[in-house]
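Questions regarding the structure given below will be posed in turn.
Only a single protein chain was left out; the remaining protein chains are all shown in position.
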Amino acid sequence: MAVYKRPELIADAPSGYCPGCLHSLATKLVAEAIEELGQADNALNVISVGCSALNILYWSGDFLSVAHGRAPAAATGIKRTNPERLVFAYQGDGDLAAIGLAEIMSAANRGENFTVVFANNQTYGMTGGQMAPTTLIGQKTTTTVYGRDPQTTGYPMKMCELISTLEAPVYVARFALNSPKGVNDARKGLKKAFRLQMEGKGFTFIELLTNCPTNWKMTPLQTLEYMNTNTIPYFKPGVYKDKEAQA
Amino acid sequence: MGEKRFMKGNEAIAEAAVRAGCRFFAGYPITPQNEIPEYLSRRLPEVGGAYVQGESEVASVNMVYGAAAMGTRSMTSSSGPGISLKAEGISYLAAAMLPAVIVNISRGGPGLGSIQPAQSDYLQATKALGHGGFHAMVFAPNSAQEAADIMYAAWDYAERDRNPVLVLMDGCLGNIMEAVDLPPMREIKPEDAPEWSLSRRNGRDYQGNITPIYTEPILEGINAMAGEMYKAWEEDDVKVEEFMVEDAEYIIVAYGIASRVSKEAVLNLREKGFKVGLIRPITLYPFPKKSIRNLDYDRVKGIIDIEMTIPAQMREDIELQVMGRCPVYEYGRSGGCLLDDDGVYDAIYEIITGGDR
Partner (left out) sequence: MVEIHAYLCKNCGYCVKFCPKQILEIGTQRNRHGHFYPHLTDAGACISCAICASMCPEGAIELPEKGDA
């Protein structure tokens, strides 16, 4: 038996992501978790807009590509009519925390029985590195060239914290993908979320802290260190809600 | 097989949708269409369907996008301001080639406009339902019965074309009560899910994917295919009612509620000896071009566009077919003020005679 086998839910080709981009690692982890649960044929990936849309050419399982920010709405239509499917939305921070804020909060509040995987890299990567709702204070982007100023742009949105205040969600957790431990925890968290969904327990939300070497203008290894010193202290990894553990 | 019921136009739409096999509805409250979501919120669970009250029109149409991708007959309804918000999702439905039925029970506009009925969304419905230059078939029933019949057939068109279908009806027709002969319940089994859909209930065991984004040469090809489809609609799918047109010297063109008031005026003017007829587009897109283009313009002295909106919006489509061969006039009410028999009669009389009644 293999110690580590590449998941079959991703194409046997390089991803469309830049070197060192943790989006592709996140996608791989999702694929691993689904395959470990034996749900590869049953899984349906709701692909959002942004760099996440690169999965159109990378995800080998069923997928539906949807409008910017609307993945939780489309997933609602899918899951309500096909409750037996394993349905997950894969969204970035601009998609989920800005244009799709109403959709994510409302789907979470309805307790829709699907999983949202939220890749948070604090920037609009696909469009060239503009400020995202999760951009850190002082972080430079193409639309905050002097660093994000909270006086005019507010503060980075903490989605796990927000969603965990709602009654319905059953599992809300954040993991950082810049270390082997974070990756292992994320894999376990994803598996738990998908298992809870298949048990019909309700809405599950997994936030994955990722990076953007290209738009942060760093080497891949530098981004991992930046995450340690800047991202993780603000977006603290952890389980924010776990109804199963509370029960 | 049929079953006769006295019901509102909006309710007829909802019940006919269920009988056509619709099993998913998502919508957001807006007047004057609220009877549709209200009816379906209790009716769909009875037949194993799902109803979701969305957080917005934007979300609702995207819920429909998701359900339609699974091969489920799905619909949403709204009124003008909400249809504007749904424009994004309708454009994505067209791009992803997903069938769905959108109902617009129209009201006064622009903006929040008026909650009273109006026919102010013709241009939106026929020319620009969303960005990117696509069309949907647009049906404009003029009675609760016709609304039910159109809804019953709407998914057949949508699935044939893999394209959204719009049903455009004003708030008057949505809310008046009429006798409706309801069609029989159609049973659609899970294994009937279309081959292209993401359903696995139909036995598909290979990757299913649906996307509204394409690489350049593929998108150009898809645009061209859509163009061919629109042309085919003009040949095959135009629906129009022609009433007392054969000898008419003045032709009224009117759809929906305006066509009912106009028909009354035609009958009254005929009693006075005026040779007046009515062309009623039932499909606004494809527009019944031939009915107007092929008129005998040696006989026809004028065309009168009557709409419950000011300025008239269908006029340009009419003029393109008249090609300057006779004058085109217009009369309407707007902003939620209703067309009435006397107003329409007087307007036509004045146009025909050049003077007051």
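The letters A and B name the chains in turn, as written, and every chain counts its residues from 1.
One rule holds for everything that comes next: contacts are C-beta pairs under 8 Å (C-beta built on N, C-alpha and C of every residue); 3 or more make two chains touch, one makes a residue touch a chain.
What you see is a predicted model, and the numbers here were worked out from it, not measured in a lab.
Engineer: Would you mind listing the shown chains in contact with the chain that isn't displayed?
Structural biologist: Every shown chain touched by the left-out chain: A.
Engineer: One chain isn't shown here. Among A:Y17, A:F63, A:F88 or A:F118, which residue touches it?
Structural biologist: A:Y17
Engineer: Kindly note down the residues of chain A that lie in touch with the hidden chain.
Structural biologist: 1-7, 10, 13-15, 17-25, 28, 179-180, 183-184, 187, 213, 219-221, 224
Heads up, the rule we're going with is that only the chains that are shown with their structure count from here on.
Engineer: In whole angstrom, how far does the Cα centroid of chain A sit from the Cα centroid of chain B?
Structural biologist: 40
Engineer: What residues on chain B touch chain A, complex-wise?
Structural biologist: 23-24, 26, 50, 52, 54-56, 58-60, 62-70, 72, 74, 88-89, 92, 96, 198-201, 205, 207-213
Engineer: Within the complex, which stretch of chain A touches chain B?
Structural biologist: Within the complex, chain A touches chain B at residues 41-42, 44, 46-47, 53, 56, 60-67, 70, 73-78, 80-82, 85, 102-103, 105-106, 110.
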